[in-house]
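Here's a structure for you.
With one protein chain held back, the other chains of the complex are shown just where they sit.
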Amino acid sequence: MPKFKAAIIGGGSIAGKNHIPALKQLPEQVEIVAVCSRDAGKARALADQHSIPFAYADATEMYRECRLNMVVICTPNNLHYPFAMQALEQGCHVFCEKPPAIRASEAREMADLATQKGVVLAYNLQLRQTSEWELLMRCKAEGQLGEIYHIKAHFLRRRGIPGWGYFTNKAMQGGGALIDLGVHVLDLALCAVDYAVPANVLANTYDFIGKTGGKGLMGSWDPQQFEVEDAAMAYLSFPNNASIMLSASFALNTQTDVDRNLEVFGSKGGAKLFPFSLYTSVAGELADVNFPYLEDVDIQLKNTAAFVDACLGKPSNVCTAEQGAVLQAVVERIYESAKK
Amino acid sequence: MPKFKAAIIGGGSIAGKNHIPALKQLPEQVEIVAVCSRDAGKARALADQHSIPFAYADATEMYRECRLNMVVICTPNNLHYPFAMQALEQGCHVFCEKPPAIRASEAREMADLATQKGVVLAYNLQLRQTSEWELLMRCKAEGQLGEIYHIKAHFLRRRGIPGWGYFTNKAMQGGGALIDLGVHVLDLALCAVDYAVPANVLANTYDFIGKTGGKGLMGSWDPQQFEVEDAAMAYLSFPNNASIMLSASFALNTQTDVDRNLEVFGSKGGAKLFPFSLYTSVAGELADVNFPYLEDVDIQLKNTAAFVDACLGKPSNVCTAEQGAVLQAVVERIYESAKK
Amino acid sequence: MPKFKAAIIGGGSIAGKNHIPALKQLPEQVEIVAVCSRDAGKARALADQHSIPFAYADATEMYRECRLNMVVICTPNNLHYPFAMQALEQGCHVFCEKPPAIRASEAREMADLATQKGVVLAYNLQLRQTSEWELLMRCKAEGQLGEIYHIKAHFLRRRGIPGWGYFTNKAMQGGGALIDLGVHVLDLALCAVDYAVPANVLANTYDFIGKTGGKGLMGSWDPQQFEVEDAAMAYLSFPNNASIMLSASFALNTQTDVDRNLEVFGSKGGAKLFPFSLYTSVAGELADVNFPYLEDVDIQLKNTAAFVDACLGKPSNVCTAEQGAVLQAVVERIYESAKK
Amino acid sequence: MPKFKAAIIGGGSIAGKNHIPALKQLPEQVEIVAVCSRDAGKARALADQHSIPFAYADATEMYRECRLNMVVICTPNNLHYPFAMQALEQGCHVFCEKPPAIRASEAREMADLATQKGVVLAYNLQLRQTSEWELLMRCKAEGQLGEIYHIKAHFLRRRGIPGWGYFTNKAMQGGGALIDLGVHVLDLALCAVDYAVPANVLANTYDFIGKTGGKGLMGSWDPQQFEVEDAAMAYLSFPNNASIMLSASFALNTQTDVDRNLEVFGSKGGAKLFPFSLYTSVAGELADVNFPYLEDVDIQLKNTAAFVDACLGKPSNVCTAEQGAVLQAVVERIYESAKK
Amino acid sequence: MPKFKAAIIGGGSIAGKNHIPALKQLPEQVEIVAVCSRDAGKARALADQHSIPFAYADATEMYRECRLNMVVICTPNNLHYPFAMQALEQGCHVFCEKPPAIRASEAREMADLATQKGVVLAYNLQLRQTSEWELLMRCKAEGQLGEIYHIKAHFLRRRGIPGWGYFTNKAMQGGGALIDLGVHVLDLALCAVDYAVPANVLANTYDFIGKTGGKGLMGSWDPQQFEVEDAAMAYLSFPNNASIMLSASFALNTQTDVDRNLEVFGSKGGAKLFPFSLYTSVAGELADVNFPYLEDVDIQLKNTAAFVDACLGKPSNVCTAEQGAVLQAVVERIYESAKK
Partner (left out) sequence: MPKFKAAIIGGGSIAGKNHIPALKQLPEQVEIVAVCSRDAGKARALADQHSIPFAYADATEMYRECRLNMVVICTPNNLHYPFAMQALEQGCHVFCEKPPAIRASEAREMADLATQKGVVLAYNLQLRQTSEWELLMRCKAEGQLGEIYHIKAHFLRRRGIPGWGYFTNKAMQGGGALIDLGVHVLDLALCAVDYAVPANVLANTYDFIGKTGGKGLMGSWDPQQFEVEDAAMAYLSFPNNASIMLSASFALNTQTDVDRNLEVFGSKGGAKLFPFSLYTSVAGELADVNFPYLEDVDIQLKNTAAFVDACLGKPSNVCTAEQGAVLQAVVERIYESAKK
């Protein structure tokens, strides 16, 4: 079987530390042909460092010169849409960093174009690959949870406003804690309700701490340049009466440095994700089921492999283009509700 | 100063174990004159046990024969309204068990009549008297929390559907986990936002476990007679952009037997109620402030004393008739949202 | 239904603190008519204390004067046999303290006579009534353990040689740690293998610490009067290839004050009794199942009730006469193996 | 003093990771001359990796060409005997991996030949070199334990059936959990009773989990190829009345991943090996003596050095040929008892 | 043997809760004949409550009317001296509450008079009766500590200024934290150096928190009436080069509510008192010896019995008149050093 010819678009650390190393561990299936970054120097350096043949500052030139059929997009959020649309037009499979895009309409268009072109568009939401999430999905499939009717999902940092990058830039990122952190656990929560579309959304966003400035656990930040929410709180209600409580923060006056977790409540059992515990009944008594030997896995490698499996037509649990469109729409509804 | 002449309406355990012993510890201010219960035997037994002169099965008769100016109501929820209205009409101060009533309109009428009659109507929401809540209110007053913008409040039992009483009877109780347990922490959460009226409410209620039946930590219950919600989830959004996430359950597949807590997030500091911790910065560093020597107090006694203080025109932190009307209205909006 | 007319034989603390209070809680089914003790004063005092009509120093006289149909025997071990035989001859149901007797042949005769007389003979091995053991039996019945093939059972005291009573008297007790403590967990272990008769037994007994004397956690003891084993170790192998490792001690240089436990190893799952944990696989992963809310129960009351149920012909998990005969035979084989 | 000229027989990981590095740290005393493995390529690679001059596929050729006086055997168990006999015949000191052999008669012959040839034959049972075991032996020597009369020894894995190598091959290994893991703690237990020969042995072996197959903590294994015991339980009784309870498993439904420990019970004190604690009396009170600063040592290096010391006629605590013969005989008696 | 005829002088809670109940448990040896308190009503009430025949407001009258030979003094500190001198003059054995007196010269005179009269004078320093202290003394006697050369002794309360009584009254108590709390651990520390007289003393006392006022763990106190030290720090150096660091506080900004402990450092071993641990070497390794089963004892009863033993001429570990004189002298030297 011929290998996929892949290009990396974006020259930042997520390209160099996550995506390229993961693809390199799949040498039977993928060959990285080129790196593309607006900053030609960064593209060149990254290509050299990883022994990738070509480096480009211009994607159009790259498509012209290389026969690509796979593209990985790891640019700022606002560039996901244009680069994905271009790659899909070129007939390439696309693996795009989260969030899918800035606007819901963009993610919708991207999904439609992928369908039309018959290629795979998928998103890098790697928490799906944790042993804990896979175990939760197996418990759900085996019926141990019964009907899932409520989910509490949160990704909270106490003082984790990044002191670098463009994380606080509204135009480039589209938002703050919700679109950067919250999407990870929102994606899982939506999986738990079979990616249903919420009937109602009520939400609020805040920026008290961000606008005050200070020193945090990820460096200091400039309150003048803080344009996004430092915290987002949302409630989603679904047509089948299920509900989700979602909390995300870059900064919050809470106990833990980083608290990222999901609790799932079902008619037969409940579960907490990290560490994984199942709350149910065994032999007529209330039981807590713990799994002391769950494996730590390389979730980026597994998610990249899941994307490649999808491209090969194999079963895969990667976040699909359709799911990404729903996810983006939910994010947009949360921001809209918060604006009111 | 003459003592208040008080009567107890309701002959259940909350009368005998909470209210009568508390009033008995305030002998300078209150004299319990009578007990009234539809079940004349119960009334008599209670009166005898606590050396209370009179026992009645009929309140009208009681008012006729005794010169009362204080009434404590500890009947099923659906009788709060009629007994309170009657007592207020008689010009008595009224200390009513929670929830205020079954319907928002009832609590509104009760508050209006109290105002009109110039007497005190207050509700027995005793968590306000915990050392932890009083400390939180002092921290708030001293500015240590800054502006409070988000609150997570929950009162969750894993398997705590009462196997006795009328807790699962919709007509008598008006609801389940929300109206019985949730009101306690909802009251505190509303205090934290100065009892503002929410702009929007989104909520869901559930009864999966209640309708299935089983054995719990408070006995076994009959799924056929389970007419209320076993869990209620709600999100409240306020005009000043503050928000509350509220969770209450009689039964939920979660870890802890009983988990009753409140987290408050403010612009300068955050706090968790049980055990009380303050999350803030001291000398430029993230600090956790703990209070290892907070006192365990008799919250019923303190709340009864707070009600009596209110009757005496002294400052008091008891839940007022106006607050009770707002609280009942919020409960009603949660149930209405859940019905949609 | 007429009540059983019961007598208590033995005037020690186990009569006054365990058996009489338990029977008194079953007033619908049992009426205690008499107490019998060689020490007439003790018999009288016990009867008076518990409002029991008659007291005897002579059992023959008691049978002559009272129409008994139930007897509870709580004498020193060497008197279990003669009193049980007499009671059975009288056509009484017999509830006998553990161990069944001193010799295997005695327990065999007792069982045979009970069968012949058509009455119930049962033994007071109350650990069967713990929530933990009942849960283990349910897990076994539901197949969660698969085939049970090995059991580790122990009842170890670090320094628990009783400084009172006749516990160290060989003639009266028949032995030491094994016959007094070990029988409790041996009974459970035998239940786990369906009370099979072992094919082979290998064992040793010791008395180093007992013969040295000293101060312990149950007072001081006299090494001169120490005639029994302070520790017994045994291995039982069964026809179906199952095996049991049994350890019992009054005194052993080990960590814990009292360590009483059972571990059961099966083909599908294993379990530890105190606190109860199940070791198995769930959804393909190694899982530890814990039961945080198991109830503490009054095991004496439950075991007495189980005996009464047996007398009434109802299902019961009390230790039967046949099981007692096997248990006594195993104890005897352990002592014989240790003598070689 | 001339150095020993040593050869390594066996080309697996235990040669490359344990024995060669240990010998290399004793350059004053030992020079590794050759590596011998049936697989010539492995022999060559190992020799090159460690700068060892010669590599052989044929031992006879090696003895002919190299003047050896020391041999380390790290082949599968069934080859210990032939290679050891050949080396002893050549007048070489022999350091052999555990277990000594497959059959008791082989280990006996090996010991006899070593005596006859006046050379050292020793076995690599390295737990003897832990700080904990050395401390236990010092406590024993100083009389702190008094007379040791009972030992509980176990080496239990929950799911540790190796998914690689020939560990489940009966012909090559001679057995499973007992001969591979159990021998380590059995050796220590026998040391504690001065390597007495047991008077009686009673034992059982099991293979329920091994024959079922599954995923474990050391990979997956093939139930079709599982020919050995996954668990062995044994009881040894000694002429001086001491006793040992031994448990070993590759797989068992128990709590801990790996539980390897020894408890020793003596007339004056008892001890647990990992972490080391002494249970005794001090100044008339029950005392637990803990040793918080015991050193972690390189037990392979220390055991290799102990073997070399023995070859130099110095005092040494290495497992001797005679001890090895007893150990193998006990293993054989356990397997024989289990077969009945 | 005739019983001692005893009187209690002082009518406060220490008489009623400590001394009278302890003496009542020694009915074979002591008969309480009278209670004496300046407050005649208190004396009467106490006598009635404990069935003591006589009550007096005037000690002279008491001695005239009752033939006493034992007196227990539990008055404010400033009255220890006059009442003890009077009792000794009457030829009574005297058991006096701590501290011995207010001034060193008083305690000296008291000891001299006791010697002259041939009666026992002893002080109620009950920590000597704890199981921990007795064990430490046994360890010292057995040589497990070698030569004791340094002791850290402290009795620190975080906020334990009593809100009642005369604890902050300089004239009545003679001082604060040192004389009330510090004497307990100072007595033990002096025992550890065989009650040697210090060569040098350097000390400081403080009253910052006492003079500020506030709410503590023993109520609120009045800073205006706070005349004593809230903390005392002292260093004692002995002729044999041993040294003691002593810290005592009613109030200190420290972590623990009450921290009362003693650390003893010797040439062979060291020990901490609560919980008792011995730090030494066993079998050549650093060892921590813990005593998990030390008994909780009634230290007042044991100390009263020790006083009675002394009166009977039996061996006793009660604090003697001579020791009390040294103790009081050390207290005085500490206060004098602090004044400089």
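Each chain carries a letter (A, B, C, D and E) given by its place in the written order, and its residues are counted from 1.
Just so it is clear, a residue touches a chain if its C-beta (ideal position, glycine included) is under 8 Å from a C-beta of that chain, and two chains touch if they have at least 3 such contacts.
Everything numeric here is computed off the predicted structure, so don't read it as measured data.
Colleague: For a quick check of understanding: of E:Ile209, E:Leu262 or E:Val330, which residue touches the chain that isn't displayed?
Modeller: Of the listed residues, the one touching the omitted chain is E:Ile209.
Colleague: Which of these touches the unseen chain: E:Phe265, E:Phe291, E:Phe307 or E:Tyr335?
Modeller: The single option touching the absent chain is E:Phe265.
Colleague: Just one of E:Gln126, E:Thr280 or E:Asn303 touches the chain that is missing; which is it?
Modeller: Looking across E:Gln126, E:Thr280 or E:Asn303, the contact with the absent chain belongs to E:Thr280.
Colleague: May I ask which residue of E:Glu31, E:Glu109, E:Glu227 or E:Asp288 touches the chain that does not appear here?
Modeller: Touches the omitted chain: E:Asp288.
Colleague: Taking the full complex into account, what residues of chain E touch the chain not shown?
Modeller: The list for chain E reads 145-147, 149-150, 152, 158-159, 200-204, 206, 208-209, 212, 214-215, 217, 231, 233-235, 237, 241-243, 245, 247, 252-255, 263, 265-270, 272, 277, 279-281, 284, 286, 288.
Colleague: Name, in rising order, the residues on chain B that touch the hidden chain in the full complex.
Modeller: 135, 138-139, 142, 144, 278, 282-294
Everything below uses one rule, namely that only the chains that are shown with their structure count from here on.
Colleague: Which is it for copies chain D and chain E: same residues on both faces, with over half shared, or different residues?
Modeller: same
Colleague: Compute the rotation angle for the C-alpha superposition of chain B onto chain E, expressed as a multiple of 5 degrees.
Modeller: My answer is 120 degrees for the C-alpha fit.
Colleague: Report, in whole Å, the distance between the mean C-alpha point of chain C and the mean C-alpha point of chain E.
Modeller: Computed from C-alpha means, the inter-chain centre distance equals 51 Å.
Colleague: Distance from the CA centroid of chain A to that of chain B, rounded to the nearest Å?
Modeller: Those two chain centres are 43 Å apart.
Colleague: Counting only residues that touch at least 2 other chains, which ones in chain E make the list?
Modeller: Residues 292-293 of chain E touch two or more partner chains.
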